[in-house]
Structure formats: C-alpha cells, structure tokens
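Take a look at the structure below.
Only a single protein chain was left out; the remaining protein chains are all shown in position.
Right after this comes chain A.
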Amino acid sequence: MGAVVGTLTMQTKQRRPSRDKADDDLEMTMVCHRPEGLDQLEAQTNFSKRELQVLYRGFKNECPSGVVNEETFKQIYSQFFPHGDASTYAHYLFNAFDTGHSGSIKFEDFVTALSILLRGTVTEKLQWTFNLYDINRDGYINKEEMTDIVRAIYDMMGKYTYPVLKHDAPKQHVDAFFQKMDKNRDGVVTLDEFILSCQEDENIMRSLQLFENVI
C-alpha cells in the first residue's frame, strides 16, 4: 500500500526540475532597459524628434524589454529573405550593430547605427561597412573574412537562382573585390585603402546616396 503511494509521489518529483528551468529563463527576460532621453538622442544622432519617436514606438513594440538579442535579430532579418538563409549575415550584422559587444542591441545602438547608415557622411558609412566586413576587428580585412561575408550574402539568395549558383562564385567575387580594393597587394585591405578605392568607384558613391530617405 505504502509502495503504491511511494511510486505515485516519485513520479511527480521527476517532473519538477524542467519547470524550474523555465521559471529561471522567464525571470531573466524581465530585465528592462530604457533609453536615454529624447533630447540626448536627438543631439547624438541625425534624426529629428519625430523620427526618433516613430522609431522607438516600433522598436518598443517588437521588443518590450528594450533590447534585441541575437536570436530575435536573426528571426527579424530572416523574414525579409524568405528565399534563402539570412542567419549568417544577420549574425555579422548583429555584431556590427552591437558596438559595445554586450550580446544585445539597445535602442541607442540601433538608432546610432541607423543614423550613420541613413544620414551619415560618406566616410562614416564606409567606415561602418569596413567595420562590418572586419569580423575580428583587427583593422584589416583578409580574404577569409571577406569570403565569409560574401558567402553569407550568397546564402541569402537561396537555391533557386538564375544563373545557377556555382560553388566558386563567392570566391571569384572575393578575388574581384581584392583586385579592386587591395592597392599594395599585401593580401589585406586596410581602412584607408578601402575608403580610397570606394571613393574612386562612381557606382558605389552614387548608390551610397540611395537610402537617404528610407525613414
């Protein structure tokens, strides 16, 4: 009889540990972050108060806790590219946005990056792009980093493309890129080389003005 009761209670005990873990996770996500004042942000970025308001409303609605972690970031970005796999490129983007390397993007990081990309000077934009390509942040872009980035971009295209994606398409792309950017042929591209080469290319200069009026 006692054995009956004993076995029944043992079963319920086994089920509890998993529930505790879920509670812990829930607690961690309750941490909230509030951005600095509107005036401060207006001074730091190139956005007007109204634009910041619209941006924050959208941001807060998606992330009530005030921060975006990498998983959410990847999910959001992947929604725009249903054909292919945008998670690798989203990972690099996340690192570029997360200047403080805290593992999450706060509203200030978000708005600062947007301000550079949409309202910044040509040099600032190119600097940001260089930062994006320089995965290990050592000041140089080498072929491996560039190949990773280019492959991530090609992944976003997905499988069904015209013409059919060949295996060495990213590699060729990287070679062409280095041909253009690496002035002293030392195998790496520095920030100055990058900015100089981009400024020489009219196409790039023209297209940098494309996204001015996105917001």
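Please note the rule applied: a contact is a pair of C-beta atoms (placed from the backbone, for glycine too) under 8 Å apart; a residue touches a chain by one contact, two chains touch by 3 or more; residues count from 1.
Operating definition for what follows: contacts and distances are computed from a predicted model.
S.K.: If you had to name the missing chain as UniProt does, which of "Globoside alpha-1,3-N-acetylgalactosaminyltransferase 1-like", "Ral transcription factor IIA subunit 1", "A-type voltage-gated potassium channel KCND1" or "Anaphase-promoting complex subunit 8" would it be?
M.R.: Result for the unshown chain: "A-type voltage-gated potassium channel KCND1".
S.K.: Based on the whole complex, identify which of A:34, A:101 or A:166 touches the chain you can't see.
M.R.: Of the candidates A:34, A:101 or A:166, A:166 is in touch with the missing chain.
S.K.: Mind listing the chain A residues that contact the chain we can't see here?
M.R.: Given the touch definition above, chain A has residues 1, 3-4, 50, 53-54, 57-59, 61-62, 76-77, 79-85, 93, 96, 110, 113-114, 117-118, 125-126, 128-129, 132-133, 149-151, 153-167, 169-170, 173, 176-177, 181, 194, 198, 203-204, 206-208, 210-211, 213-215 touching the missing chain.
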